[in-house]
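Here the complex is missing one protein chain, while the rest keep their positions.
And now, chain A:
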Amino acid sequence: MENLIEIQDVVKRFGEQTVLDHVSLSVTPGKIYGIIGRNGSGKTVLFKSICGFVLPDAGKILVRGKQVGKDVDIPQGIGIIIEHPGFLRDYSGFQNLKLLARLQKKITDEKIKESIRLVGLDPEDKKKVGKFSLGMRQRLGIAQAIMESPDILILDEPMNGLDKHGVEDMRKLLVQLKEEGTTILVASHNPLDIEILCDEVYEMDAGAITKVH
């Protein structure tokens, strides 16, 4: 099967610090890939590199066969949550997502509402995002990532701030999305999330990646 994402010997340095140290990884469609590692191990930079926010100093990243930074600047069809999901604090959850959806005009209001419902929020809720709890913002972040039905999801600590039920809901949602054919990359501190969800697990340490199982 052709690889959806191909990371080939990628190196990234910020000043003297090597944050990605000859990282190679192949991602095939329809699986969930887990990446574990301590803070500062390079997970977030790896995700940002796949999205094209950070370009490698050496090596290359191919998404759907196109090299990031050369053939394509930001690969399309990727849903992301990287670090903390940020929203416009004076707008409701639905308004925030609608403003983002209007950038591509690919989906209807109904689809946005459906995504909000899927993560357990109320799309008719007029509450401003500035008043949301961390867990609600995280849920909205996930709704934002999935609303345009991307075939790749990149989720950096998606369970942050979620309560026990929220974590279970999200696990179910991610498994459902996988069954629908979405390829998912998840980074998490929690080994249990990774254990339950992922088909392949990698560990990052000081910028280097190794396969766990």
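To be clear about the criterion, a residue touches a chain if its C-beta (ideal position, glycine included) is under 8 Å from a C-beta of that chain, and two chains touch if they have at least 3 such contacts; residues count from 1.
We take it that contacts and distances are computed from a predicted model.
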Exercise. Absent chain per UniProt: "Lactose/L-arabinose transport system permease protein", "PadR family transcriptional regulator", "ABC-2 family transporter protein" or "Sigma-70 family RNA polymerase sigma factor"?
Worked result: "ABC-2 family transporter protein"
Exercise. Out of A:88, A:192 or A:206, which touches the unshown chain?
Worked result: A:88
Exercise. Looking at A:35, A:51 or A:159, which residue reaches the missing chain?
Worked result: A:51
For this session: Could you tell which one of A:43, A:113, A:137 or A:178 touches the chain left off the display?
Result: A:137
Problem set entry | Hidden partner interface residues of chain A, rising order | 48, 51-55, 69, 73-74, 76, 78-80, 82-91, 99-100, 102-104, 129-130, 137, 144
